[in-house]
Every structure is written in C-alpha cells, then in structure tokens.
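All protein chains of the complex are present and in place, except for one that has been dropped.
Chain lettering (A and B) follows the sequence in which the chains are written, and residue indices restart at 1 in each chain.
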Amino acid sequence: MAEFFAMGGYAFYVWASYGAALLLILMEIIWVRRRLRTILLRLGRMKRMTEVYTEVKVEHETKT
Amino acid sequence: MVFGMAFAGINWFKYASPASFYPLAGRMVPWFAALAVVLALAGLYIGLFVAPTDYKQGEAYRIMFIHVPAAWMSMFIYIVMAIYAALGLIFNTRLSAMMASALAPTGALFTFLALWTGALWGKPMWGAWWVWDARLTTELILLFLYIGFMSLEAAIDDPRRASRASALVAIVGVVNVPIIYFSVQWWNTLHQGASISFSSAPSMAATMLTAMLVMSLSLWMYTIAVVLMRVRCIILERERHSDWVAELMMEAR
Partner (left out) sequence: MFAVFRCLFIRDLLLAVRRLADVLTTLFFFVIVVSLFPLGVGPEAETLRTIAPGVVWVAALLASMLALGHLFDSDFRDGTLEQMLLTPQPLSLLVLGKVMAHWVVTGLPLVLVAPLLGLQFDMAPSALPILVVSLLLGTPAISLIGAVGAALTLGVRGGSVLVSLLVLPLYIPVLIFGAGAVEAGISGLGAGAHLSLLGAILVLALCFAPVAAATALRISLE
C-alpha cells in the first residue's frame, strides 16, 4: 500500500496531477450547481414580486 | 453529442428549442454522470494498478493517464464548440449559441489541466517545469483562444451580439489552430538540438493504451454531463422572460 502511494519516488508529481484534476472537476461541478440554484432562486423571487404587484394592482382597481 | 441522438431515431429538431431541451438535458445529466464515474474508476484502476511500471520513466509515466485525455478533450471540445458556434451563426438557432458558450469553460479547464499535468510530468522526466515543445506550446495557445472567446462574450452587453461575436472568434480560431500547430512545430524543430519530444510516451503496452482510452471516454461523459448542466443555467438566464419559464416557476411551487 505504502509502495503504491510512493509511486516509485514520484509521489509528489503523480498525486499533484491527479489531485489537481479531482479538485478542478469538483470545483466545476459545485460552481455549476450553485449557478443553477442562484438563478432558480432569483426567478422565484421575481415571480413572487410580480404576483404581489398584480395583487396590489387588482385591489387598487377594485377599490376605485 | 446531440448528433448521436439523431441516429437514435429521435426527432431531435423538436429539441432545438430551448424550452424543450431544458427538461431533456436535465434528464440526461445523471446518466452521463454515472457513466463518467464508472469509466473513471475503471480507467484509474487499469492505469494505476494493472499497467506495468515503465522501464525508462518509472511510475511517473502514470501522469499520462490524466494528461493525454485532458489534452485530447481540450482539442475535441474546441472543435465541437466551433461547430455549435458556426451553426448558431448560420442558422440563427439560439440553442446552438448556448451550447457553444456552455462548452467553453470546461474546455478551458481541460486545457489548463493538460498544461498543469504536463509541467508535473516534465519536471521529473526532463528537469524543467516547462518545455517549449510543439504540443505543450499549442496547448498554451489553445488556452489563450478559449480565454479570448470567454472574455469577448463577457465584455459585450447585448447577448445576441455577444454570442455572435464570440462565435466568429471560435470559427476563426478553429481554422487557425492547424496553422498555429504547424508553425510551432516548425519553430520547435529548428530551435531544438536534441529531440526532446514531449510526445515520446513510453512504448505502449496494451494496458496503457486501454487505460488512456477509458479515461478519455470518462472525461467525455463528464464533459457531456457538466455542459448539459451548464446549458440549463444559460437557457434559464437568457430565456427568463419567456412564458415557459414562468410556467416552470408555477410548477415549482
């Protein structure tokens, strides 16, 4: 096992390579998922704001 | 990628509209993600455990199993990106432009990874963190091309002009890459005495080749999954004022 991680003395280079790959891939996935979540939240917020606006508008019109 | 679906007998023209592609992409992501993980595990197993130690390069050559697939993907993605860009420019289809934009960051990531792993491979093998050989230098220039594409799109406010302008950049870029590669190779052979060819990978045992192909496939599946995720974001961002998005928000409640 220890031999495997030592990679014949090249441990630093090999694991820095695979480690960087894993890190970048994870970062990309997290970033994209966060982007989707953000836009869905914003769209939801916009929808609620327009609903409130139309409610108020209708109320106002029925009163006058 | 989507071309493959035409052969599956699906009337994919229906999915050329962002509205219908959005849910389809959402359904496809988990499948490609699962494929990517399975292939990665298989590829890493073969590459790190099964493939024999190289006579000349010892264990360090195993970096090849991430370096070469990353480099291949960086070039493949650029070509696909340019094709979508051209389709978007010629046929004026919004989804094509969105796909081109979605592909760029992943392509840039793989280009960077290829350069990073290339440096980590070069240092123990040839004593220098950077070698100006034809392939690495072209990879570097490819990174600049990706960054140029993304920067131009980000700098232009009007989304339609932004995607059309960056589409032209992608097309001009893809046409120039062979010219650039040829000229860099010429430059390289003229200036280097000893032929330190970076591409002198160890003479390939069959297991090494298998591992490289499996890893490449894995990265391809990963790319499809991530790009489909990202294009969903782009679709929502650019189509946010349309009716189908409003309906989507209704259902989400």
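Basically, a contact is a pair of C-beta atoms (placed from the backbone, for glycine too) under 8 Å apart; a residue touches a chain by one contact, two chains touch by 3 or more.
Worth saying up front: this structure is predicted, and the values here are computed from it rather than measured.
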Omitted chain - touching chains that are shown: B
Absent-chain contact - pick from B:Ala16, B:Leu48, B:Ala165 or B:Leu217: B:Ala165
Residue among B:Val29, B:Ile79, B:Ile180 or B:Ala246 touching the omitted chain: B:Ile180
Hidden partner chain, residues of chain B it touches: 141, 144-145, 147-148, 151-152, 155-156, 161, 164-165, 168-169, 172-173, 176, 179-180, 182-184, 186-187, 190
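Here is the rule we use: only the chains that are shown with their structure count from here on.
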Contacting residues of chain B [partner chain A, same complex]: 48-49, 53, 58-60, 62-63, 66-67, 70, 105-106, 109, 112-113, 116-117, 120-121, 123-124, 222, 226, 229-230, 232-233, 236-237, 240, 245-246, 249-250, 252
List of chain A residues in touch with chain B within their complex: 4, 7-10, 13-14, 16-18, 20-21, 24-25, 28-29, 32-33, 35-36, 39-40, 43-44, 46-47
